[in-house]
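Can you keep this structure in mind? I'll have questions shortly.
A single protein chain has been omitted from the complex, and every remaining protein chain is retained in its original position.
Going by the order they are written in, the chains are A, B and C; count residues from 1 in each one.
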Amino acid sequence: MRHFKTLTDRERAIFEAGITLGAIYHQFSGTPVSPETARDVARCIERAAELQPCVERVSVDIDVSERDTENYGGYTEVSGRNLRVRLVTRCGDWEAVARLEYVEELEYPLMWIEEVRRVRD
Amino acid sequence: MRHFKTLTDRERAIFEAGITLGAIYHQFSGTPVSPETARDVARCIERAAELQPCVERVSVDIDVSERDTENYGGYTEVSGRNLRVRLVTRCGDWEAVARLEYVEELEYPLMWIEEVRRVRD
Amino acid sequence: MRHFKTLTDRERAIFEAGITLGAIYHQFSGTPVSPETARDVARCIERAAELQPCVERVSVDIDVSERDTENYGGYTEVSGRNLRVRLVTRCGDWEAVARLEYVEELEYPLMWIEEVRRVRD
Partner (left out) sequence: MRHFKTLTDRERAIFEAGITLGAIYHQFSGTPVSPETARDVARCIERAAELQPCVERVSVDIDVSERDTENYGGYTEVSGRNLRVRLVTRCGDWEAVARLEYVEELEYPLMWIEEVRRVRD
């Protein structure tokens, strides 16, 4: 498609990984969650994100404990502090492995590319 | 709790139903979805909403067909046009049954209270 | 409209207030914000929420300080801890005054009805 002529396959794998991480974070932040429902919410995020262009597979973990639910509502919500994502995009022969995780020393839910690799199959 | 002294139980059941419908709509609108993933997304919405105060049970249906996915992305997204919700809140002896559904003649995803009833158990 | 025959005007003012509070919270949680941009984001929330059915006026405050931006990103995000809303809905002769605010002793961003009153004009 002409819109992607500016990028190599490697670059587009990186671009699409960025889109999907930004999408996940901003779509699902604020979703009510508890230890009992964390797996169902994570599964929903995985299945939703896997529909996006070039996304091959997505693995989501929402790290909530009973302690997080000791408040008036009895639950917490998906946030940059408890959301962990690892996803793989592919464009042509290139795969990008992207991650989202709260990094304590940065006090920030960082999104980064862990690896970009050539694949053949 | 002093914050709720202004409302009767019946009124609070209605208020909490409103909160949860507004929350569902604005949390999940825009989520990528396809016929294959609609059940998982619906289940996530149900489980998330059931955590909110006074919510007893939530039933969600996302009405997507293959036709909706015939575009570049191959998927569609949760929206006012395909989302249907029925939920029950309870406060004291009162239950409210609330619904969200696209109403064609209004061209609008309407949220309304279908019934408010006294229960005893 | 037949959908609202189950509620009195007073009850519907309460219901619509609930919808709008739930909508605001779940639409805007996660929005990047800093002390410099807080007013623009608050204004956007006010103007968006005032479009919803029966909503008369909305006043939003996002309480962010420089301390909140001392992290890798240099900003924070709209959340239950910094968002304060006061809104008025009206249905027929009835007005409801609703609020959203983080309540420390509950460790929870509470949504409640502060007052319901009859008006005439």
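A few comments on the model shown:
Simple rule for what comes next: a contact is a pair of C-beta atoms (placed from the backbone, for glycine too) under 8 Å apart; a residue touches a chain by one contact, two chains touch by 3 or more.
The model shown is predicted, which means the values in this text are computed figures rather than measured ones.
Every visible chain touched by the undisplayed chain in the complete complex is listed here: A, B, C. Those residues of chain C that touch the chain absent from the view are 23, 27, 30-34, 37, 40-41, 43-45, 47-49, 51-53, 72-75.
Residues of chain A that touch the chain left out of the display are 3-4, 6-7, 10-11, 14-27, 103, 110-116. Of the residues in chain B, those that touch the hidden partner chain are 25-26, 29-30, 70-73, 77, 79-80, 103, 106-108, 110.
The criterion applied here is as follows: only the chains that are shown with their structure count from here on.
Chain-to-chain contact here is organised exhaustively, every possible pair of chains being in touch.
Per-chain Cα centroids separate chain A from chain C by 29 Å. Taking each chain's centre as the average of its CA atoms, chain B and chain C sit 19 Å apart. Chain A and chain B have Cα centroids separated by 25 Å.
Residue positions of chain C touching 2 or more other chains, listed in rising order: 25-26, 103, 110.
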